[in-house]
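Excluded from the complex is one protein chain; the other protein chains are retained at their positions.
Lettered A, B and C in written order, each chain numbered from 1.
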Amino acid sequence: MRLILGYFLLYFGAIFLFLGAFGLIRLPDLYTRMQASTKSTTLGAFASVLGVGILHPDWFVKCLVVALFILLTAPVGSSALMRAAYKTGVPLDERTTVDDAKEFFGEEEKGEAK
Amino acid sequence: MIYISWILIVLMLVLSILSIQLKNLIAAVVAMGAVSLIISLLFLMLQAPDVAMAEASIGAALTMIIYIIGIRETERSEK
Amino acid sequence: MSYYLGSFLLIAIGLYTVIIKKNLIKIVIGLNFIASGVNLLIVSIGYVKNGTAPIFSKIGINPSAMVDPIPQALTLTAIVIDASELALAVAFVVLLYRHYGTLDIKKIRSLKW
Partner (left out) sequence: MIRKIVYSIFLATIVLSLVMFFAAFPFGQNKMSVGEYYLNHGVAQTGASNIVTSVVVDYRGFDTLGEVSVLFGAAAGVAILFFVLGENRRKRREQVAPNFIVRVGSRIIFPFILLFGTYIFIHGHLTPGGGFQGGAIIASGFLLLYLAYPGTTVNRSRLSMVEGLAGITFIVLGLYGLLMPESSFLYNFLPKGELNALLSSGILPIIYIAIGFKVAAEFAGIIDDMMCEVICRGGEK
């Protein structure tokens, strides 16, 4: 049972990590690539670290702490990067239809800060 | 298992050449941080975990930040 | 063997940067490469094939199958010194930029021919 759960989590994480890398190549502009590389990589790393912790019960607490820190740090860093990219005026893909950040940051601010 | 070290070393050399050829200095510094990170992996493969920790925390984090502050005080790009 | 070649080439790339490049920040980056290459060379000299890290974490580890601890200790202190010296070099670069208004080493007189 323990082995099944551990290997399931490991393969689940590996699939998500692969999807993240695939999206990094295939998606059109910076923002969607960042989303692919952050969301799926966070889930993938979380699941695979937990799987290792379940397979080796001695390391379970350490793996739990590592997973918690991945969960805490990766979204924070990626949100800061995205915000900096939007403020320096990295262009969106031309197929984009909704731009909610424009009214949030104000239109005059875009492309001005360097 | 032997080939992993060759792959990492070729990657390290390519990144270092990239780092000295890039015109954008921030990109050059980021490439230099990647070189430091690969060197810390190599230290780990050479069975030196102490040195690997020192290189990862000092070479890849603190040095990069110091360079970025220096670039922010001066010019962003070469020439 | 790959470690030796990689560290030699890294030292060569750093020397090339220091000699050829005109930008001060690039020169400091080259100094950093030389330091990293020398550290890698020193640690790889002390490596023993199929050795373990020099830590007796469990009872009954054979001390004859360990890598050399002395190059690791030397490198450990060298890395910290490198970082602080690079901070000093960046401080010099910032002050030179304030004084001359440029990072080009050709325009700053009497630093390079």
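Just so it is clear, a residue touches a chain if its C-beta (ideal position, glycine included) is under 8 Å from a C-beta of that chain, and two chains touch if they have at least 3 such contacts.
Predicted model only: the values in this text are computed from it and were never measured.
Asks: Taking the complete complex into account, which shown chains does the hidden chain touch?
Replies: Answer for the hidden chain's contacts among shown chains: A, B, C.
Asks: Against the chain that's been left off, what residues of chain C make contact? List them.
Replies: Answer for chain C: residues 1, 3-5, 8-9, 11-12, 15-16, 19-20, 44-49, 53-57, 59, 63-64, 66, 68-70, 72-73, 76-77, 79-81, 83-85, 87-88, 90-92, 94-95, 98-99 touch the chain left out.
Asks: Of the residues in chain A, which ones touch the absent chain?
Replies: These residues touch the chain not displayed: 69, 72-73, 75-76, 79-80, 83, 87, 113.
Asks: Given the full complex, what residues of chain B touch the hidden partner chain?
Replies: Touching the chain left out of view, chain B contributes residues 49-50, 52-54, 57-58, 61-62, 65-66, 69-70, 72-73.
Convention: only the chains that are shown with their structure count from here on.
Asks: Mind checking the centre-to-centre distance between chain A and chain C? Centres are C-alpha means, answer in whole Å.
Replies: One centre to the other, that is 33 Å.
Asks: What whole-Å value do you get for the distance between chain A and chain B if each is reduced to the mean of its CA atoms?
Replies: 23
Asks: Could you say which residues in chain A touch two or more other chains, in rising order?
Replies: none
Asks: Going by the contact rule at the top, pick out the chain B residues touching chain C in the complex.
Replies: So the residues of chain B touching chain C come out as 5-6, 9, 12-13, 16-17, 19-20, 25, 28-29, 32, 35-36, 39, 42-43, 46-51, 54-55, 58-59, 62-63, 66-67, 69-71, 73-75, 78-79.
Asks: Once bound in the complex, which stretches of chain C touch chain B?
Replies: 2-3, 5-6, 9-10, 13-14, 16-17, 21, 23, 25-26, 28-30, 32-33, 36, 39-40, 43-44, 47, 51-53, 55, 67, 72, 75-76, 79-80, 82-83, 86-87, 90-91, 93-94, 97, 103-104
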